[in-house]
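Here the complex is missing a single protein chain, while all its other protein chains stay put.
So, subunit A:
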């Protein structure tokens, strides 16, 4: 479930795992998890091997187990499902502690728990060793469409700002004596979500206007990558050239285009470029 996390899980460190390029870590996680998912449930020793491999990475990355263990709770809803499995599944029954349970259901429950837990530990290790901007760069190196990378970059950049907006609204409600106890209080919470949407949307418009004011242009399908700065901000000389040159109008497609075309240099995700 998505509840309860306000900020990214990055744990600062200098281990080889922290230094590894993010796109290799994402590919590594994906490959490892595909192997784990494809492992048949009755290959118990294989799961031992996967766990040993994973724990080696965790130790090398110096991610504290005290940090890791409480965060396994994201699994809980599916643990409940897994625990029910032996009782509802078909097939021959076996006795466990005097209770007849389905043999195939028992195997399925074990498989779900083993694979799910390996997945959460591996995912947490990636999150702990990779900072959000590195992750965005990694996605870009993996050739994720640039529009998606940009949306993810903006989301990550403004996540804390929007979460802070929400926190301030909650403080304002609490200071007026509001405590959400039962569904009768939903209208108040929903109004605060509505206000949060308007604030977020208007912030998005302001961010876009401020970007335009700093020379951002929706770069066309035929951009001049050598002159435009990496993230679509166009330099003064280039703006002058475009304003005067004939190339401006033959390039003006009716269809709006993304702020950056494929094949250019990666976006600079360093903070401080964007207004808030």
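Just so we're on the same page, contacts are C-beta pairs under 8 Å (C-beta built on N, C-alpha and C of every residue); 3 or more make two chains touch, one makes a residue touch a chain; residues count from 1.
Throughout what follows, contacts and distances are computed from a predicted model.
K.L.:
Missing chain, UniProt name, options "Heme exporter protein C", "Cobalamin biosynthesis protein CbiM", "Xylose transport system permease protein XylH" or "Imidazole glycerol phosphate synthase subunit HisF": which is it?
P.N.:
"Cobalamin biosynthesis protein CbiM"
K.L.:
Among A:69, A:155 or A:174, exactly one should touch the missing chain; which is it?
P.N.:
If we include the chain that is not displayed, A:155 is the one touching it.
K.L.:
Applying the definition given at the start, please give the residues of subunit A touching the unseen chain.
P.N.:
1-6, 8-10, 26, 29-30, 33-34, 36-38, 41, 71, 74-75, 77-78, 85, 88-91, 102, 104-105, 108-109, 111-112, 114-116, 118-120, 123-124, 126-127, 130, 132, 135, 139, 145, 147-148, 150-159, 161-163, 165-166, 180-183, 185-187, 189-198, 200-201, 203-205, 207-208, 211, 218, 255-259
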